[in-house]
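For this depiction, one protein chain was excluded, whereas all remaining protein chains were kept in their positions.
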Amino acid sequence: MTNGIKFTRRTLLQGAGTALAAGPITGFPAVHAAEPVTLRYLGTAVNQSGDIARKVKEDLGITIEYIPVVTDEVTKRAVTQPNSFDLIDTEFFSLKKIVPSGNILGMDARRIKNADKITPIFTKGEIAGKAIGDQGTAPKKVFYLEGQTGKSFASSPTEWITLIPTTYNADTLGIRPDLIKRPITSWRELLNPEFKGRASILNIPSIGIMDAAMVVEATGDYTYGDKGNMTKAEIDRTIKLLIEAKRAGQFRAFWQDFNESVNLMASGETVIQSMWSPAVTKVRTQGVACTYQPLKEGYRAWATGFGLPKTLTGRKLDAAYDFVNWFLSGWAGAYLNRQGYYSAVPETAKTQMEPYEWAYWMEGKPAEKDIHGPDGGLLEKAGATRDGGSFEARMGAVACWNAVMDENTYMVRKWNEFIAA
Amino acid sequence: MSDRPRGLAFTALAAFFALYVLFLYGPTLTILALSFQGPQGGLTFPMNGVSTHWFGKLWAGGGIVDIWAAFGRSLRLSFVVMVLTVVLAFFAGLAFRKGFRGANALFAIAVASLIVPSIVVSLGIGLEFRLVDDAINALAAATGWGWLQDHGTAMGLYSSALGAHLTWTLPFGLLIMFAVFNRFDPAYEEAARDLGATGAQTLRHVVVPILAPALVGVALFGFTLSFDELARTSQAIGGRNSLPLELQGLTTTVTTPEIYALGSLTTAVSALVIGTALAASLLLQRRRARRSLAGA
Partner (left out) sequence: MSDVALPALADAPAKTEQTETPARPRRRLPYLQAAPMALVFVVFLAIPLLLTLMVSFWEYNEYEIIPAFTLQNYRDVFEGCGNLADPCTTVRTYLSTLKFCALTLAFTLMVGFPVAYFLAFHVRSRAVQMALFLLCTIPFWTSNVIRMISWIPLLGRNGLVNDTLRSLGVIERPIEGLLYSDFSVTLAFVHLYTVFMIVPIFNSMARIDRSLIEAAYDAGATGWQTLWSVVVPLCKPGIAIGTIFVLTLVMGDFVTVGVMGGQQIASVGKVIQVQMSYLQFPAAAANAVVLLAAVLMMILGLTRVIDLRKEL
């Protein structure tokens, strides 16, 4: 068995060598076209796009079969049904659950062509040489494994990578400027009674509580040791604040998925809520004013990445590596960047984007021309600038990362108490 | 009652019924309207122009994921559930007629299957398969058998999900069979037996044809309940999603009026299917009525 894997790896490395010579994008081993391979791709629908699947089919001959599920379900399936997928696209914070279960395989960094070009946000926790906030489950803490089948994380770089980043971004408050009519600069506004009955928070316990923690810190009431890893007392304090706000009627609704967050804002049910950047874009394409509001306390960041189930072997394993390599090679990165997400290897994505697009999305410059989404729809007119500025400005202002706390069980219980209050 | 003139009560009740139907169709009509949303429109009002853009997109299958594949999976699963429901409920119904020891216990568990909250059933089945998987993995680790090493889960559309659906459809099927057999005149069977038919022959040529409309009803019920089942499936699904779960998963990203188009389409198709089934069973009935008239 082990010998078999080594053998394939060697052949593939040779293949990759030839590929490098052949060209940057289409030069992958074309063996898959002859004997079709299907990869079952488990993840949230965020990164699952028909366009990407079509392009992969064209370039590599690999068929991608998407299995879209909700965020928490991804983790659950990874732990309980490890052979129900061939490739997982999950958030880095869920690694704290998945890795100890032993269900994913460390990715061989030597088989990932652009491994050394992955943005240092993941490998070192810094951007342009500047360290960024690392509270919570920052990717750098869970990026490497001790060994291929290791169940613990390595503190220094190894050749075994847990997840190869697909997309990441920083979340903040989304607001309706037309209905709020004044500048918003702090997370504390989320619980400002001025917006009573028109605010919303995310009902995914592990993420929602971090938004609440941002609010608590913004009010100056309390400073957490680590917002992403609270003590029981800190959880109590945070939930208490949420319960008070809820009883006072602060929240219109909670949202749980992308679509709910868009609907709440677009239909005017809420005017201020924590939001994902592309959701803000989506609201705007419906002709509704909506701002992704940078705040002085910084962002709560998240990142997702590809992992391999430990049951994957043979041609499917090769195909998975080919797909991941293709994903990092630029086309997909550009595609994601145009949606408002960020890609793992910015420099390859850049080669697939027009200079004006790059300037708008990544450098925070005013758009020279109209900005179109991947589907051709108009996103912004010429002259607009992106909320939150450049890539460095956004990701540089990250305060914390989505996390799984040590007191997760307790936190979930308290969260249920909040919902019931 | 039937020979009394239709009076005020009839009008009032008919109006009430009409209102109820309107209420029932409220969301359906909203979906229908919004599925003609313009290309720039969202999931909510206002309408951003009127177009068949989303139907086109749905038809082209260019959406985020392969919705037709999920549709196909759900269709196949519901079909299997339907067939099993009809067959199992029919034979169980026959068994109950004849009586057997444990009949009361089986009846009790069938009723229990209806009243145990779906989430509990789902959790139980999920747990059951998880424990089976754990056991298989432990066995694999202990024995080192190669063919067992890659075992991930026994959960799947046609194992755990199928079972979950059956716990929901079978009790309904059984209850319908009870109602039907109650009104079934054993004289037909006796006549057949007197004429020398074997049990199997009686079943095939007498009982089944007479019960055909009811069996169509069981099938329809089983299919409808299974096709839209979410709660019982939620924790008991394997790698591939059924349509309702797929749709739920889709809500994690940009959702377009395409799903409304899908909703309108399924409603239209189901109306067609139900209409056909109704017509078929009416036809069967009429033909039988004519035959029995001719016989008399």
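In order of appearance the chains are A and B, and numbering begins at 1 in each one.
Note that in this section a contact is a pair of C-beta atoms (placed from the backbone, for glycine too) under 8 Å apart; a residue touches a chain by one contact, two chains touch by 3 or more.
Computed from a predicted model, the values in this text were never measured in an experiment.
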Contact residue for the chain not shown (choose from A:Trp187, A:Phe251 or A:Trp276): A:Phe251
Touching the absent chain when the full complex is considered, from A:Pro120, A:Gly150, A:Pro177 or A:Gly197: A:Gly197
From A:Asp72, A:Glu126 or A:Glu392, residue that would touch the chain that is not displayed: A:Asp72
On subunit B, residues whose C-beta touches the chain left out of the figure: 1-2, 6, 9-10, 13-14, 16-17, 20-21, 23-28, 30-31, 34, 43-46, 87-89, 91-100, 102-104, 106-107, 109-121, 123-128, 130-131, 163-164, 166-167, 170, 172, 174-176, 178-185, 199, 210, 213-214, 216-218, 220-221, 224, 227-228, 230-231, 234-235, 243-244, 247-248, 251, 255, 259-260, 262-264, 266-267, 269-271, 274-275, 278, 281-282, 285
For subunit A, residues in touch with the removed chain: 70, 72-73, 75-76, 79-80, 96-98, 100-101, 197, 203, 205, 246, 251-256, 259, 263, 267-269, 404, 408-409, 412-413, 415-417, 419-421
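Just so it is clear, only the chains that are shown with their structure count from here on.
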Centroid spacing, where centroids are CA-atom means, of subunit A and subunit B in whole angstrom: 38
Touching residues on subunit B, where the partner in the complex is subunit A: 39-45, 48, 61-66, 69, 126, 130, 133, 150-153, 155, 238-241, 245-246, 248-255
Complex interface listing, subunit A residues touching subunit B: 40, 42, 44-46, 48-50, 65-71, 73, 77, 80-85, 257-260, 262-263, 266-267, 278, 282, 285-287, 309, 311, 313, 377
